[in-house]
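What you see is the complex with one protein chain gone and the rest in place.
Order of writing sets the chain letters: A and B. Residues in each chain are counted from 1.
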Amino acid sequence: MARNKTTIATLALGGLLTTAAFLMAFLWAPMTDFGSVNIGGAEIARPDIAQKIFYFHVPVAEASFLVFFFVALYGALFLAKKDRVYDTKARIAAEVTLMFVILTMISGDLWTKASWDTWWVWEPRLTTYFIMTLLVVAYFVLRNSIEDEERRATYAAVFGIVAFLDAPLSFMITRWYRSIHPVVIGGASGSWLFGPRLVTFIVAQVGMLALGYAIYQLRMREELTKERIEAAKAALEG
Amino acid sequence: MSEDGAYAAIQVRDLVRSFGTRKALDGVSFELPRGAFLSIFGPNGAGKTTLVKVLTTLIAPSKGSAEVAGCDVVADAVQLRDKIGLISHNPLLYPDLNAQENLEFFAEMYGLEHPKERIDELLTAVELDHRRLDLVRTFSRGMLQRLSIARALLHHPDVLFLDEPYSGLDPHAMDILDSLIAQVRSEHTFVMISHDLDKGLELCSHALILARGRVVLFEPRSEIDEAVFAATYRTTVGTGVA
Partner (left out) sequence: MAAERKSLSGRQFRAILKKDIVMELRTFEMLTSMGLYTLLTMVVYFVALAGAGQDFDVRKIAAGLIWLAFVFTSLLGLNRSLVHEHDQGVLDALLLSPIDRPVIFFAKAAGNFIFITIVEALSVPVFYFLFLQGKGFGGPLWMLPLSIVAASIGLSGIGTFLATMSVNSRGKDVLLAVLLIPLIYPLLLGAVSAASSSIVGGPHAFSEFWQAMGFIGGFDVIMLLASFGLYEFIVGA
């Protein structure tokens, strides 16, 4: 299949870009700091190394949200066309979402620990992605609980759509709630994402998306091959 | 539409119902005139229930078309529902309501104009008038089936579908069911799924044998050679599984 080549290419591109972003993050993008400290009369900046996680955490978070959108989209397409292929696509997209969202949680958690010395904080993004993790896991629990194939696909499609609608609601309300019950969190101000930092960020984001797409394609091919084997088996028995 | 203006009660053309690689119905076609009584036979998994579900608009076909009482099962589904009734081996009644409340409920579902009279008429016809205020959960199997018939007939359907209606009934209840069907026989078209070859043949005007989602045999009763039919039945249905 010609697809073979694009998949490998995307995989390579994704790998390349994320590695590049990693290097750029540490070697090129200027360090942010916590302000400075007076040591022996000299003002020395306190580097915020943990901030580097940002170049991984946010891209993977945004990628996971984007793939989540595809879960909902393929679900809607399945409901419209009743073609089983869309259900398979939705399921694989959900797998990729799960993987990304767990990476988001882990990287977010590491960042929290490194920056504020606590393993968890109920801030908008982390909370929303925690809810998203639960929603994607719920998607798979739902799939496992339904035996009839067509019903499983229909229910999963519907839940995927509703779950996707829920994610932005969760984010908005957590942000509002935190604004009235603030938890003291330091944060970078808005203006620092320019220049080299922005480029690094974009490289990381594109790389992450490319990786996501490549993984999705690889899993899809695996699934489609599996389905063809099943169909051949059924035809032989019949 | 057949000639002389009377439309066929049921017209099925190349009906396919599949999901993924599984085909419950694989190109079923037949035509049933009005007032006919069709008995559907077939082993388990042959697609009999699926066929009835498609014809009663509970499931949509994947390909092909079907028309019941002049309505397409997909395009005219809502109108079609007004014209069909289903009697299943499940009574499809609410156990915690009494007989009258059950019928009142379904009368509302169908938007009947004079529900009281119709309900009284039917309760008398199925000989359950004396039990109308008793909770359905206290009914015997035979009584449930009789009430189920009343439920199915509330809205004067054109076509009645029966999914193994005799299963689990004792001989007395079977007799009552027989007489009820005979009472309404002339006004309706019937489609019955049955595992009872003798009963099915006795009642039918047309017979259909399904296996693996395909039509093995479809003939008017008058043209059926008993021996050939029995042999075909044994070979397809006798194996037990599609």
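Here is the rule we go by: a contact is a pair of C-beta atoms (placed from the backbone, for glycine too) under 8 Å apart; a residue touches a chain by one contact, two chains touch by 3 or more.
All values reported here derive from a predicted model rather than from experimental measurement.
J.: Among B:A8, B:L86, B:L177 or B:I209, which one is in touch with the chain left out?
T.: B:L86
J.: Of the residues listed, A:E62, A:D109, A:E123 or A:D166, which one is in contact with the missing chain?
T.: Missing-chain contact among the listed residues: A:D166.
J.: One chain isn't shown here. Among A:A21, A:I131 or A:V203, which residue touches it?
T.: A:I131
J.: In terms of residues, what is the contact footprint of the unshown chain on chain A?
T.: Touching the missing chain: residues 79, 131, 134-135, 137-138, 141-142, 145-147, 150-151, 154-155, 157-159, 161-163, 165-166, 169-170, 172-174, 176-177, 180.
J.: Contact with the hidden chain only, please: which chain B residues?
T.: 56-58, 78-79, 81-82, 84-86, 88, 90-97, 101, 104-106, 108-111, 151
Everything that follows uses one rule, which is that only the chains that are shown with their structure count from here on.
J.: In whole angstrom, how far does the Cα centroid of chain A sit from the Cα centroid of chain B?
T.: Spacing between the chain centres: roughly 52 Å.
J.: What residues on chain B touch chain A, complex-wise?
T.: Its residues touching chain A are 19-22, 62, 212.
J.: Would you mind writing out the residues of chain A in touch with chain B in their complex?
T.: 82, 84, 149-150, 227, 230-231, 234, 238
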